[in-house]
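Have a look at the structure below before the remarks.
Just one protein chain is left out here, and the rest sit where they should.
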Amino acid sequence: MRSPRLPGAMTMAVFVLAAAACSGNAAGDEPEEDAVDESKLVVYSGRQESLVQPVVDDFAAETGIEVSVRYGNTAQLAAQIIEEGDRTKADVYFSQDGGALGALTKEGMLAALPADVLDLVDPRYRADDGTWIGTSARARVIVYDPDQLTEAEVPDSVFELTEPQWKGKVGISPSNASFEAFVTAMRVLYGEDKAREWLEGMAANDVQLFDNNVLILNAAEDGVIALGLINHYYWYEQVAEEGLEAVPARLKFLPGGDPGSLVNVAGVGVLAASDRQDEAASFVEYLLSEDAQTYFAQDTKEYPLIEGIPTAEGLPPLASLQTPEIDLSDLDTLEATLEMIEEAGLT
Amino acid sequence: MAAPAEWRTEVTTTGGRSSRPPALLAVPALIAAAVAVLPLVYLVVRSFDSGVGEFVAVLWRERTLRLTVRSVGLAAVVTFACLVLGVFLAWLTTRTTLPGRRAWAVVAALPLAIPSYVAAYAWVAAFPRIPPFWGSVLVLTLCCYPYVMLPVAGTLHRTDPALEEVARSLGRNQLATFLTVTLRQVRPAAAVGGLLVALYVLSDFGAVAILRFDVFTRVIYTSYRSSFDGTAAAALGLVLVVITMTVVWAESRSRGRAAQSRIGSGAPRARRPVVLGPGGVALGLLGAAIVAALALGFPLGSLGYWLAQGRSADLDPGALAGAAVSTISVSALGAVLTTALAIPVGIMAARYRSRRVRALEQASYAGHALPGIVVGLSLVFFGVRFAYPIYQRTPLLVLAYAVLFLPAAIGAVRASVAQSPPVLEEVARSLGRSPARVLRDVTLPLAGPGVAAGAALVFLTCMKELPATLMLRPTGLETLATELWAETEVGAYAAAAPYASLLVLLAAVPTFLLGPRRRSGTLDSSEGGS
Partner (left out) sequence: MSELVVRGLEKSFGSVRVLDELDLVVPAGQLAAVLGPSGCGKTTLLRVIAGFESADRGTVVLHGVQVAGPGVHVPPERRRVGVVPQEGALFPHLTVAGNVGFGLTRAERRAGRIGELLDLVGLGGFGHRMPYELSGGQQQRIALARALAPEPALVLLDEPFNALDTGLRAAVREDVRSALRAAGATAVLVTHDQEEALSMADLVAVMWGGRIAQAAPPDQLYAAPADLEVATFVGDAVVFDAVATAAGADSPLGPLQLNDAAARGPGRVMVRPEQVVLADTDAKGVVLGTVVATAFYGHDALVRLAVAVPGGAVPVSARCQGMPPGLEVGRSVGLRVVGPVTFFPAA
């Protein structure tokens, strides 16, 4: 009881002052944001800020429409929009994958896009009912360590990876959305049994599990694994950043419509509850403009989805990929995929 | 022979003075509890959205049970490890002649400033093959043991050395005395610390996700990911609430009924520290150094490495500064609101031990083990329906912090109030002060330092919070945690490093204040003698 109370009292004082200062600050910010929210187009973006913000800034500069972007996790934002219902603040939802957009469509929360916007993109990469549209595409690839394998030695199909010679040498990221979409595609294309058999075979073959694609890429570079399943752009980004000589790993695009070469999209939709349908549509249109598509292609090394935009250097053209024939809208049975992955013990 | 102090005994054995708390406390406390159970209401509403059948189906899934077991198992192992490590370090830094023990006490508290997801990233990046379970145990233990160490150290500072001296004089050696007497005394403090650890582990998502250990929170996240609607997730959230309440109940049973407001006329005597021999000093230093290296040095080293590596880091100092300012702002507001709500509950918990008060206090724990996404969505639910004007505004975010972190603040308030003897309040009443003025003039000033320490803890935790912040922050407001998340999501460790470093740096300030102070009532929820 006796020792001085000063430190505590000082802590208290510091907090009160900080809070006072900050609440002043926050109060100062608040009206501004209020005003902003009413006058700006609100985008919920499941794609990251460093990628999206430059496009948004260009759009604002070009059209004079101010945009406020809320960045978050694709799935969480979808859950949030569903929870918000008709009172959602979002005008546009920009998603990392088609599945989350499909979920909003199912809830009836997305408005149909204008036909002239939809026509910009190949029907394979948009919703049948026109409620969302792909803005860029990414391909599944195999990354491998050339010190251990030649390209020819890398199998042409993921189905070979359950064979004994790959025991303990393959890396996957089972919790990654792209991997899950790939498994869903396998289920859709080859049936439940085949997909389950493959997952169980991988588990039995001591497949190495990673939290994300970057870690798989790093592991292939370090020779920890011989090969791994990732999205193509992780490798291209790393090469762009560090130079080809600094990235020992190499990619193989699988031939013959193998599910391991699935092409999936990032996409965008407009909320039905939005009272800014026109501005929202023009934002969507802008994402499909030459400038934005070039930017995606060059900056993220993804595939642009409109005609005539060059892909990043070294990237085989989208049309040249031997991707499986699949309707992306069919990839909406994620739950069954998750259960299957888990039952195979790959979590 | 002097009679036992009757005034005290009666107060504790009869469960308080006028047994009904005044409206002045009860009304705000009820409001606080109502805020705390908001997520629970949401979970119930959502769970039964699609009918009882689906609710039952979700609960009966085999993996629900398996993951419950995994979650509880992880929580148990981490809690045990934190208890061992926390009590050991507390003892080492308060009761021995370890060279530089004050400095070690500060260092040992600092891991609290490191978000568990940052530590997990550091470990996974360095050791990609780290086994999921033991990796999770390692990371969570190193991040959480200060929750045990701080209150235990506080108790060790305060407890009367006479008891230990008596034990020694009765023929117990040092070790036996430590085991039979000292540990007994720190048990309530350790129990509350252990409770916070267990609840943290149950609610943690980031670290276990990165380390790929599949636990309950992860199912909740994936069920949002897979179905995007809350029914299954809500049903699972309810299971987590049940586990939480069981843990809270178990802790309150283990805490016992000891009352400890000491109205001594003399300050407790200075105690003679345990003299460590050269071997003991070496071992002690080695132990403290290893813990510091693993818990603090390793993540900081990784951050430094990424910082130095940062070719992808075209750092925008403006964004960094902006994120720092907004982090401090919302966290400070969160700390103030949380503490304000905690004060009436904490005082009631310390002064009126009726069954109803206990229920009220325990209700405040309801949301504590829920993952941030559930709390976030519940406030989306309520915000959109009943508080649309503040939806995605600072006030609602601050309210979410209060829901998430109320228990820690309540613990601190309860402990510091319990430490000042109730007789002081009675004297004040007899001198003509109304209950409200007694609160203002006596109770709060005396509890002040402990309450402030609780606020510091909440402040610290708010700074690290991610999922609810992502969901509820005003559009455009970025905190250090959200920026850090945005960069690590795309694997840009180098770009994330400045945010992580600044977050750790800022979080170190309140941690430092929580640390080695003699009088900090910190997490002394412990002492709450309930």
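Assorted remarks:
Which chain is which? They are A and B, in the order written, and residues in each are numbered from 1.
The rule is simple: a contact is a pair of C-beta atoms (placed from the backbone, for glycine too) under 8 Å apart; a residue touches a chain by one contact, two chains touch by 3 or more.
Keep in mind it's a predicted model, so treat the numbers as computed, not measured.
In the complete assembly, the contact with the undisplayed chain comes from B:424, out of B:59, B:274, B:424 or B:509.
Summary of contacts with the chain left out: across B:180, B:246, B:309 or B:434, the touching residue is B:434. On the side of chain B, the interface with the absent chain consists of residues 2-7, 10, 13-14, 17-18, 263-267, 420-421, 423-424, 426-435, 441-442, 445-446, using the contact rule stated above.
The definition used in the following text is that only the chains that are shown with their structure count from here on.
Those residues of chain A whose C-beta lies close enough to touch chain B in the complex are 1-5, 7-9, 11-12, 15-16, 18-19, 22-23, 25-26, 29-30, 33-34, 36-37, 42, 48-51, 68-73, 75-76, 78-80, 82-85, 87-89, 100, 103-104, 107, 175, 177, 208-215, 218-219, 224, 234, 241-242, 334-335, 337-338, 342, 347. Considering their complex, residues 63, 124-125, 128-129, 209-212, 214, 218, 221-230, 262, 264, 267, 311-312, 325, 328-330, 332-333, 335-336, 373, 376-377, 380-381, 384, 388, 391-394, 419-420, 448-453, 455-456, 459, 467, 470-471, 474-478, 482, 486-487, 489-492, 495, 510, 513, 517-521 of chain B touch chain A.
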